[in-house]
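Of the protein chains in this complex, one is absent; all others appear in place.
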Amino acid sequence: MNAPMEGYNFAYLDEATKRMLRRTILKAVAVPGHQIPFGAREMPLPYGWGTGGIQVTAAILGPADTLKVIDQGADDTTNAISIRRFFTRVAGVATTERTEDATIIQTRHRIPEAPLREDQVLVYQVPQPEPLSKLEPRRAETKRLHALADYGLMHVRLYEDIARLGHIAKAYDYPVMVNGRYLMSPSPIPAFDNPKMHRMAALQLFGAGREKRIYAIPPYTEVRSLDFEDHPFRPIRAPQACALCGSRESYLDEVITDDRGGRVFVCSDTDYCGTRVAARKGAA
Amino acid sequence: MYVAVKGGERAISAAHAWLDETRRGDPAVPELTVAQIEQQMGLAVDRVMAEGSCHDRFLAALAIKQAKGDLIEAAFLLRAYRTTLPRFGASEPLDTGAMRLRRRISATYKDLPGGQVLGPTFDYTHRLLDFALAAEGAPPAAAPEAETPVASTPRVTELLAREGLMQREPADPGEPGDLTRQPLAFPAPRDVRLQNLARGDEGFVLALGYSTQRGYGGNHPFVGEIRVGHVAVEFTPPELGFPIDIGEIGITECQMVNQFKGSRTEPPQFTRGYGLVFGHGERRAMSMALVDRALRSAELGEDVTAPAQDQEFVLYHSDNIEASGFVEHLKLPHYVDFQSELENLRTIRAALVREAMPEAAE
Partner (left out) sequence: MSMLTPGFADPVLDAQAAFRAVLDAMSRPGRLQNAGRGLTPPAPLAPAAAAVLLSLADAATPLWHDAGAEADGWLRFHAGAPVASAPQDAAFLLATGAPPAIAMLDAGIEEEPERGATLLIQVEALEEGNGLRLTGPGIEHEHRLLVRGLPEGFVAAWAANRALFPRGVDVILCAGDRLAALPRTVAIAEG
């Protein structure tokens, strides 16, 4: 561990703010999937760039932790680098790009391919925590709908997709029911990742800074993607193999290689892909 | 073979070095000092203090320099700094009636105690570019000073209230809410709404105020009074138990007088729209007063039909730090969600084609 930045508290936030965040996180765990408003602070990174996830990470992080930060599944995307640098500066914690070495993984838009363990925490950056926001913009009203567990709006929306297109048109930020009670936004992860949330061994925490909401899924909790009996939920990935590691199971990015229709598909989870490539080299 | 691109960390460092270079501009041109910005870009400093929610001219000027003159970016820098400061408590209510005035005008009376004081204003200037300023000449001659010092200047709304014509506000509403510590909840109390508007984006609040004038939730406003100047800040430390003067801040206050029908229990009275902002910011204070009055519609029993009357719409969208962060976050990579959208679209289209031409798809 390096010495944290002078003039700032460990992990940037003052202790009163951390206590407020910690109390909120604990209640979030006690009421799985329920969004809890919190007094989000103004962070030195812009709203919409991970300030909710950063505040959650700052509240739980300790000197014994090893932090991994990914954006779009990759450790070397610019915003992931920026957030990792921030925590190196203000908390001096160890960081890693290896999923298996991390105790806290802060993520934007993906869940790592490798199953997470009980001793890990996954922190999601959430742009819009309210799953009903596109259907009902007034928060006073959505709050009431959650209290009543009245999710008819969402069912109608998904049903209309099927009626019009034969499919549910949501491919990411696909709504889930948590512990059979709360409708929840999984953040804009691809629907492909939704099944990984179900009964995950790791604790999952969600932070939305601009919208000032925190929510959580405890380990081994039921997370069901909304669907219909005749239209069951289907996770989608590009039907190709990764051009680097050959995986046919992982979620793929499509990379345009020229202007004549050339494209390759590669794993979005860079650590998963790199580990597989290294193992293959080792075996060869 | 495809090779994944790396090197984000180096790219970020290089980009920031380039940013520093462009901030300085041509090194042959003398560097701006923070003092120059503070003195000569005073209204920009005022705007940054207001939207940055922190009354400190030096820090605001520094933020403007660091932000290359991008005032929203500067307000963001100031806000992020402000968050790290300890909070000692709430001050006593400011007594704007005892302001040291630079400017004070009323549109509702031709003359009034204390008089009309124009002060340093753009009003009545002819907006002709002054090429003499480009010559960087000697400082202008000192403005003439009034011979009689400004007498006591009671607030116009107070004069009306004494006659029973202006609705009184609660005398001691208690410690105000603070949305930097508690998230918004609806319906939001007026103290929190005012705090939100005082920090809100000037353009947004201006446009909303303007919309009320054009009939979207219209009331009929008169500028009862605008006053600009300095006011003492008093704070009561719990260990002392009595207020002490901790300094002076520059503010602009606007009180709009609006009509109100009255009800069976209350005789007809004027109602108030209130604006108070850091620094010299008349446009902001006036817009704030218009929107404050519009946001009182529900509690005054008026129909809520227009955007400016809709608490959630106004208060959730007024903050330019939140808004610019979220608008600009769209430039972050979204290729994972985009890819899932692509695959979904391809799947849906393929299914539709199969349905339309079953043989062709075989």
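The letters A and B name the chains in turn, as written, and every chain counts its residues from 1.
The rule is short, and it goes like this: a residue touches a chain if its C-beta (ideal position, glycine included) is under 8 Å from a C-beta of that chain, and two chains touch if they have at least 3 such contacts.
Remember, it's a predicted structure, so these values are computed and weren't measured experimentally.
**Q** So which shown chains sit in contact with the chain we cannot see?
**A** Within the full complex, the chain left out of view touches A.
**Q** Among the options A:22, A:85, A:117 or A:224, which residue touches the chain absent from this view?
**A** Considering the complete complex, A:22 is the one touching the chain left out.
**Q** So which bits of chain A touch the chain we can't see?
**A** 9-10, 15-16, 18-20, 22-32, 34, 36, 59-63, 118, 143-144, 146-148, 179, 181-182, 199, 201, 203, 217-222
To be clear about the criterion, only the chains that are shown with their structure count from here on.
**Q** Could you please state the distance in Å, as a whole number, between where the Cα atoms of chain A are centred and where those of chain B are centred?
**A** Centres of chain A and chain B (C-alpha means) sit 33 Å apart.
**Q** Note which residues of chain B are touching chain A in the complex, please.
**A** Contact set of chain B toward chain A: 1-2, 4, 6-9, 11-12, 76, 79-80, 82-84, 86, 180-187, 312, 316, 321-322, 324-329, 332-337, 339-344, 347-348, 351-352, 355.
**Q** Considering the complex alone, what residue numbers of chain A touch chain B?
**A** Those residues of chain A that touch chain B are 8, 12, 14, 37-44, 46-49, 51, 71-73, 76-79, 81-82, 85, 108-110, 127, 137-140, 165-167, 169-173, 188-192, 210, 212-213, 236-238, 243-244, 251-255, 257, 264, 266, 268, 270.
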